[in-house]
Structure formats: C-alpha cells, structure tokens
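Quick notes on the structure that follows.
Of the protein chains in this complex, all but one are displayed in their positions.
A and B label the chains in the order they appear, each numbered from 1.
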Amino acid sequence: MKISRHFTQEIARVVIGVAAFSTLAVMFWILYQVLREGLPLLHLSFFVEPPREMGRAGGISSTIIGTLALTVVAIVIATPLGVGTAIFLREYTRESRISRVIRFGTDCLAGVPSIIFGLFGFVFFVIFLGMGWSILSGGLTLAAMILPTIICTAEEAIKSIPYSFREVSYGLGGTRWQTIRRVVLPNAFPGILTGVLLGVGRSVGETAAVILTAGSSFLMPDSIFSPIRTMAVHFYILAREGISMEMAYATGAGLIILILIINTVANWLLFRYVHRG
Amino acid sequence: MALSSISVLALIAFFIFEEGLPLMWKVGLQSFLLGDRWFPSKGSFGIFPMIVGSFWVTLGALVVGVPLGLACAIFLCELTSPKVGMVLRPMIQLLAAIPSVIYGFWGLIVLVPLIRNHLGGPGLSILAGSFVLGIMILPTIISISEDSLRALPRIYKEGALSLGATHWQTIWRVLLPAARSGIVASIILGMGRALGETMAMIMILGNAAQMPHSILNSARTLTTNIGIEMGYASGNHRAALFATGVVLFFIIMGLNSLALVISRKGRA
Partner (left out) sequence: MTPTRATLRILSLALCLSQILLPGCHRKQGGVSVVGSTSVQPFAEALAEEFMVGHSTEKIFIQGGGSTAGIQAVFTGAAQVGMSSRKLEENEKALIAVPIIYDAIAVIVHRTNFLDSLSMDQVREIYAGRITRWKEVGGTDRAITVVTREEGSGTRETFQNLVMGKKEEISLGALVQDSNGAIRQVVADDPNAIGFISLGLVNERVKALKLDGTEPTVENVRAHRYQIVRPFLFVFKAPPQGIAKEFLEYVLSPKGQKLLMQEGLVSMDQNLPSEARK
C-alpha cells in the first residue's frame, strides 16, 4: 500500500508535535518540582539568616552575599577587558591576522569546560599567586569564564550600529576615541548589558570552578580574601550530603528564582533595544 | 587589553600542561591513555575507562538530545505561530541558564530510583547520566538549529511549496538539508557541553572507575575523574588529574574548532 504524502505529513506533524511538547514539558516539570517543594519554605528569614548546624537550619544569607560578591568581582574585571577587546576588534583594526587570532582565542576559551577553569584557578590564583581560597580567586576565575561571552555580545552590539552614526561624528570633527565614547558605546550599551547579564547568569550557576577556587566555608566573608560559598555550591553540598532535603529544595528554589529574575531583565532589555533600533 | 582572551587561554593551557604533561611522559602516553586500571594509590594511572565512560555518556546524551532538539526546533520554526514562538523562545533560554546542579539533583531524586527499581542496577548509571545530559544540551541544540532554519532564504520554502510539495516534504527534503551546517554545528557544540559537564555527572553516574559493560553500569567520565579526586590528591595523583585535564582540553579544542569550521563553511 502506498502511503500518500499527505498522510506522511500528518504523521510527521503529530510525531514532531508530541516530541516537542513532551520535551518542553519534561524540562519545565523539573523546574516545577524543585519550585513546588522549595517555594513554601522561602520566607524572609531564610534570606537574612546564615546557615546553621552545617546547613540543617538557618537560612542562606551568607551564600547570597557570596554569590553577589563573586559575580560583582567577575563582572568588574571581565567587562572592561571584554568591551575593550570588542572595541579594538571593531573600531581599530581591519580583518587581519591579529583579529583572527583574537577571535580564535575567544572562541576556544568559550568552549573550555568549567572544571578546567577550576583546575587553572586553583593552580594559578589559589596556589601560585597565593590568594588562597577567596572571593578574589573565585571572581578572577569566573571573569575568565565569562570573558568570551562579553566579547561576543559586545562585538555584535557594536557591529550593529550603522556606520552613518560614526560618519556624523567624524563629519563634525570628532576623533576616533571621541566617536567611540560618545556615539558607539552609548548606542551599544543595551547589547553590552545583555552580554553582562548572560555572564552574571553563568556566574550564579557555576559550581565546579567555584568550589576549587573560592572554597566552601559558609561564614559571612570579611574581605575579598575570605572564602565563601555560593548558593549553587550550597545547594550541591546540601543535596549530596543529605543534610537536609528541605533546605536543599529551598536553596534550589531560591537559585531558580534568581536566574528567572536575571533572565527576565535581560529579555526585557533586549526587547527595548530591538524596539529602539 | 584586547589580547586578554588569548593570554588567558595561553595561561590556562600553560599551567594545566605544566602540571600534567610530566606525568604523562613518566607513565608513558600509551599506558596513560589506554591503560584500564585507575588506581592512583598503587601508581596505576590508566584513564581508558574514563575515556570510554565519557564517550558513552556523551553518545547517550546526543541520542536523547538531537532528535528531541531538532523536533523542537522544527516545531518552533515551522509548526507554530510566531506568537507562540515569542513566548517559548525566552523560556528555552531560561532553561539553558539553569545551573547543572539542579538538573543533577532532579536526576538523583527522580531518575535514579526509577532506573534502579524498574531496570535494575544501582540506578546511578550511564543511562541516568545520558538522559540528564541530553536534557541539559537540548536548549543549545534547539536554539542554534532553529536559528539556522529561520535564516534560510524564504525562497527555499516557497519554491518547494509552489512545486507542489507538502509542508512536511519541504521541511524534510529541502529545509533541513539546507540548514545542515548550522544543525551539525549545534550538535557539536552540544557535544562539547556534554563532555565538559562535571557536577551533575558526579551526582548521578556513581563514579565507579571501571570499564562499563552496559548502560545500567556506573561509570566515570574524564571530567568527573578530576572533580571527584581533586580535593584529596597530591603529588603524582594530582599530576595525573591535571593530565586528564590535558586530554580533555585537547578533545574539546578539537571539537570546537570543528564546529567553527563547519559553521563558517555553511555561512559562506
């Protein structure tokens, strides 16, 4: 019996539809599970109290601070370097060997797995430079991890600004640097910000590299030389050790909500940016 | 300033190699890569079981992730209205941002007992790892494949339809082959991500340092080998872990370069 093409089409449609639906359903179901168990446990005290009794009681305040501190350090270091590289690639050079080498390096760096960053950070920042397990070591390692993302998005943002903008500036007698500062950067800002937020998202979720470089002490940090535990690390430790399932769920829920907020802001910015341009 | 990314990469490579290479020479490249006994306390440093473990887990992840991912990409691109797409796409991005430890946790709580009770074995297995890993690489495959499909000139689709092909025939015989390079690139990137995953795998693979014989066996990947013993290792043991890192580094660099080459060829 010859199967008509229309029949095949209907079958295909159904199969694809079911596959896609079930895939997305499973993925969201995973989030739902964690949120369902964890959300009820999220009251204000959870966020302002530090962990007690190895995590069985108390809250996650020190881990929130830890996550924030690490992310801030990473962003502060990676953004100028990343944007600078993007400006260099786009504004100061033509397509040449140098730019190709830089792009290759960036692409490669983007693919390095997080455990290797962890090994590197451990050997270089913690041991070789003597910084010990600290916010600084962790932040620097994270900065290296998010650098490619920032370079990429910054480059895209700068690339998408029409040349006419620059022409106007040059026509009025501006120098290259003035043009960059006053015309290109402000217009590329939303795009760059998106890249930064993507980097933030990555830093928040990173676990392997953080344990190896920032340690896992859950006390409130004193300075950037103190070790800290981030929310992701806390979640991992709680889940593995079976110390307290409720706390694990609650931390997980907190983590998901944080990521949700970051992503929503990033998308909203992107939306505004697209609208303006 | 701009050379920062290159210098960082070089630094990383330098330090990892510096710690790991001497041990690889000492033990001998062949016995390191092909030896099947990993017993650091007795001086055996064969990582072949880990290479095999990585291979199987990644393959399994692709088996799960590629068909489902492509299905979703096709679904988003061709089978739903743009409005639905606008809602779903950010949600898929969100899934990509979820930390891997959360997926690992779910795997531990839900999947592992399921496998143990219904299929046998300890539950902490390659099957569990592949499944969770497959889910983790789905957003990558979906978004890049979908972008490739959407970037195709409309003339491809319109031409095929006007020649009398059904929608599905158009998708299957025209659009997918045309977007092939982007899709392949997304698969390779997904593979890279799968190979590099550590934390979730430590949670659900069981980490037995043996050659796996079935997908219900526990296994260890190159990444989990490093992750699980790094804290305790010193001297030769630590160097061996760095050497594992060296091998991992090469594999991922190779994969990424391949992805770049393929996607550039496609764009040209």
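What we mean here is this: a contact is a pair of C-beta atoms (placed from the backbone, for glycine too) under 8 Å apart; a residue touches a chain by one contact, two chains touch by 3 or more.
Just so it is clear, the structure is predicted and the values come from calculations on it, not from any experiment.
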Filtering B:P113, B:P177 or B:G254 for touch with the omitted chain leaves B:P113
From the listed residues B:V52, B:I92 or B:A209, report the one that touches the chain absent from this view. B:A209
For the chain left out of this view, which of B:W38, B:W56, B:Y103 or B:F131 touches it? B:W38
Provide the residue numbers of subunit B that touch the chain removed from this figure. 1, 37-42, 49, 112-113, 116, 121-124, 202, 206-210, 218, 220, 228-229, 231-234, 237
Absent-chain interface as seen on subunit A, which is shown: 52-54, 92, 126-127, 129-134, 136, 175-178, 215-217, 219, 222-223, 225-227, 240-243
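One rule holds in what follows: only the chains that are shown with their structure count from here on.
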Can you give the whole-Å distance between the Cα centres of subunit A and subunit B? 19
Where on subunit A is subunit B touching in the complex? 5-6, 8-9, 12-13, 15-17, 19-20, 23-24, 26-28, 30-31, 33-34, 80-81, 84-85, 88-89, 101-102, 104-120, 122-124, 128, 144, 147-148, 151, 201-202, 204-208, 212, 232, 235-236, 239-240, 248, 252, 255-256, 259-260, 262-263, 267
Per the touch rule, the subunit B residues reaching subunit A in their complex are 1-6, 8-9, 11-12, 15-16, 19, 67-69, 71-72, 74-76, 79, 88, 90-95, 97-106, 108-110, 135, 138, 165-169, 171-172, 189, 192, 195-199, 203, 223, 226-227, 230, 241-242, 245, 248-249, 252-253, 255-257, 260
